[in-house]
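In this view, the complex is presented without one of its protein chains, the others remaining in place.
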Amino acid sequence: MGRCERTRNRVQSPPLFSGSGLPPCPRVSATRSHKSHSEVAAVILAAGKGTRMKSPKPKVLFEICGRSLLGHAIDSVRGVHARSIAIVVGHGREEVRREFEGERDLSFVTQDPPRGTGDAVRVAMPSVPSSAELVLVTYGDMPCLAPTTLNRLIEAKPRGGVALLTVTREKAHGFGRILRDPDGGFAGIREEKDCSSEERAIREVNVGVYAFDREVLVRVLPRITANNAQREYYLTDAVLEIAKHAGLVRLVPLEDENEALGVNSLSELAMARSVWQERILERHLANGVHVVDPETARIDVDVEIGVGTVIQPFTVIRKGCKIGSNCEVGPFAHLRGESVLEDGAKVGNYVEVKKSTLGKGVKAMHLAYLGDTTVGEGSNIGAGTITANYDGKAKWPTLIGARAFIGSGTVLVAPSTVGADAIVGAGAIVTRKKIPAGDVWVGVPARPLQPKGPVARAAASGSASAKPKRKATKTSRVTRGGSRAASRRSR
Amino acid sequence: MGRCERTRNRVQSPPLFSGSGLPPCPRVSATRSHKSHSEVAAVILAAGKGTRMKSPKPKVLFEICGRSLLGHAIDSVRGVHARSIAIVVGHGREEVRREFEGERDLSFVTQDPPRGTGDAVRVAMPSVPSSAELVLVTYGDMPCLAPTTLNRLIEAKPRGGVALLTVTREKAHGFGRILRDPDGGFAGIREEKDCSSEERAIREVNVGVYAFDREVLVRVLPRITANNAQREYYLTDAVLEIAKHAGLVRLVPLEDENEALGVNSLSELAMARSVWQERILERHLANGVHVVDPETARIDVDVEIGVGTVIQPFTVIRKGCKIGSNCEVGPFAHLRGESVLEDGAKVGNYVEVKKSTLGKGVKAMHLAYLGDTTVGEGSNIGAGTITANYDGKAKWPTLIGARAFIGSGTVLVAPSTVGADAIVGAGAIVTRKKIPAGDVWVGVPARPLQPKGPVARAAASGSASAKPKRKATKTSRVTRGGSRAASRRSR
Partner (left out) sequence: MGRCERTRNRVQSPPLFSGSGLPPCPRVSATRSHKSHSEVAAVILAAGKGTRMKSPKPKVLFEICGRSLLGHAIDSVRGVHARSIAIVVGHGREEVRREFEGERDLSFVTQDPPRGTGDAVRVAMPSVPSSAELVLVTYGDMPCLAPTTLNRLIEAKPRGGVALLTVTREKAHGFGRILRDPDGGFAGIREEKDCSSEERAIREVNVGVYAFDREVLVRVLPRITANNAQREYYLTDAVLEIAKHAGLVRLVPLEDENEALGVNSLSELAMARSVWQERILERHLANGVHVVDPETARIDVDVEIGVGTVIQPFTVIRKGCKIGSNCEVGPFAHLRGESVLEDGAKVGNYVEVKKSTLGKGVKAMHLAYLGDTTVGEGSNIGAGTITANYDGKAKWPTLIGARAFIGSGTVLVAPSTVGADAIVGAGAIVTRKKIPAGDVWVGVPARPLQPKGPVARAAASGSASAKPKRKATKTSRVTRGGSRAASRRSR
């Protein structure tokens, strides 16, 4: 209920530009909507220690839905086509850099010691190209900010001024309150400790995300001082400095307060995860993926799922998996390691698939582990089948041909190959063997069944996992196709 | 949390008949409450294409909790004992008809092309018996409407007029607003596009569900025109026509807005599923079924569960299953195919049961698949047991007698029979055999253990799955009962 319910009941969006310091200048408005984002330079503040995470791992490397917090923040600014992205790192900076090695559009700058957000942006300015018209400031621990919101902020940025994101929170405690003048325009930001009791009741607060006019920012940054208890430089002061010198400050209220979610603890990490999970699921539902029970589907980012596929309850699908059309996954299934399910494949109860490819119509319905395995079209993986895919030196593949039948309770020790149309009997232990196409193998360890032939084949069958598409006729039963069909069991 | 929380916090119900065009006539009121429902004819509109579902399947055949949307709608009108049920189909009509073949109380009428709700009802009128006093109009994609609500609507229907359902929505956008006169009576329905800004703020909207006086409906239907942009006939116009000619229009506000949920997308399908899931779970809880964690129990409609049974977290129970008293299911269990669990049976972790019957006190606690299997009273199914139930020509049963013991890691290839009091050793592969009562079989493939006798029996045991009710004494250990008990392992 939670998830969808919340979407349904979400309060109406506030008007897009509900407050701005001055009546909009028609000409500026006109150009704003055509603003090219190639003029945008992004600065992502990611130097925080994240003490409340209680982990040596840098906070921004914690993942939600298969992507790190910083990865989400980077994706958001990529979403507005920022020409440059400067990431201010501090705590654990080597580990953070390493995580994004080879991503050419990113530059990392170090802030050490941490001396506030104003200082962080100052440190980043040398990485901001002077051709940029606008500097967008976001955070590495604010993973839910949508590109559409950043676009609104960028387009709201007045010439020679700054636009800042605000959010109306039920609990404003601890946040800087937004003061508005009688016309709704910007009148100031008041820190909690300086608030009158009236001001403390204000629930619109500063998110801390800004679109600055670059030239103005360059001018005001040196004027920020650390004359405060923490001896830190606050970026808020840059905004106030702009306002003081008659520069324009525009307020852009968030439509969805979840976007402003900052992650400072594992509890907040879980909240942000939940926000992303809902987004991911809503996208798949809109694409025609039948997620039966979104409350118990856990699907990472970067998962492709084809139209008509059914995702049953209690299913986990990890980042990078690709699932075709008209597949069925779950209940109680786990797909990971960028596995691929081709059209019509089915992975069912208590089945884990890791770094494997299942061809069209393959069925693995019960109690199985498939790792580093390629399964050809139309094969059936019996209940309880396990592939053992590592010998300690290297990972070895398991190859199963098309229309093969793997009996229930079978272990395939890799590297093993099961040829097309081959049958492995129930309970067979296949240890690094190549089973020829069409063969029937049984036993512990598995050996070819003697004598070969249709009768033997029929005897070996009877333990696989899926319902045949058509009923086998008496005639066909003793043929290859028939005996294979004979091996399958119904769903 | 979600589920129960929501129930608990649900807002107070509005008064039953909060608004009606005229002060109630005492005599009519009196008869209303005794109105016989045999006078009710239902018309269910189910011709929509459901484009947003992104599926070739007709929308109304999508299922929630094991029953199709249309099935739910039919059940609702059956719940008010409608004398006739006409279903207006269009898109995918053959597929829809087929789904309900043999259900004698239903008549299907085709609307083609789709020309609006007014046209759909007009098409259905020949199927409405002239003896009906009242025509109830509902929708095939509105699965959450409760019979009690329909009853309220029916009883609110004024003589010579119409009663219509309204709902107060947080987001009324897109719905026809209900206009009320100063006394709270019906004053009109205003389509969004025709609304003044004041009217647009109205949050009470038309659900589109009506109880019409049949004779009045017959009179007004021909007067509806398609003089609108879409060139469609709107049923709303029938209501306005009645109002215009001084007929009575009564408004019946919904108590629970979820009932008005219409399914137009897979996301809305999931929402409706969630509403139904909550209802189903609340019913079982009220009946004395200990659903430990309703948030992670997924139980379909038409499941019987006896008092005292415990449903553990992460459990899926499909339509038609019958579970006795004092059973335990889950965690991580899946029951389907109309399986039966007799009193005291237990199905535990990672166990799937399909189209099987488990006798009294049977235990299948870990990592098992039971399909097309009958298990006699008191038997133990060891961890990792798999039944293979299909040979491609037909499904074959697995029969396990009373008090049998199936060792861990066993595969039973069907058709196989395990006699009463028999023991199958751990890891045995039983391929289409009949194990006599009391026998002990072991190995791959499984064979009778030699020499027979209590000592051998004891040797074979040790791999089953459940804790014996009583501790076996030293003496009893070498007896049949003892060795069987010896095979079981604790929970």
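Order as written gives the chain letters A and B; numbering starts at 1 within each chain.
Here, a contact is a pair of C-beta atoms (placed from the backbone, for glycine too) under 8 Å apart; a residue touches a chain by one contact, two chains touch by 3 or more.
The model shown is predicted, which means the values in this text are computed figures rather than measured ones.
Undergrad: Which of these touches the unseen chain: B:Pro331, B:Gly419 or B:Gly438?
TA: Candidates B:Pro331, B:Gly419 or B:Gly438; residue touching the omitted chain: B:Pro331.
Undergrad: Just one of A:Tyr210, A:Phe314 or A:Phe405 touches the chain that is missing; which is it?
TA: With A:Tyr210, A:Phe314 or A:Phe405 as choices, the missing chain is touched by A:Phe314.
Undergrad: Per the definition of touch given earlier, which of A:Gly288, A:Gly409 or A:Gly425 contacts the omitted chain?
TA: The missing chain is touched by A:Gly409.
Undergrad: Considering the whole complex, not just the chains shown, which residues of chain A touch the missing one?
TA: 1-3, 6, 53-55, 62, 170-171, 265-267, 269-271, 273-275, 277-278, 295-296, 298, 314, 316, 332, 334, 350, 352, 354, 367-369, 371-372, 384, 386, 388-395, 409, 411, 413-414, 427, 429, 431-432, 444
Undergrad: Residues on chain B that touch the omitted chain in the whole complex?
TA: Interface with the chain not displayed, on the chain B side: 1-2, 4-5, 7-9, 11-12, 282, 285-296, 307-308, 312-314, 331-332, 349-350, 366-367, 382-384, 407-409, 425-427, 443-444, 459, 461-464, 467-468, 471-472, 474, 477, 482-491.
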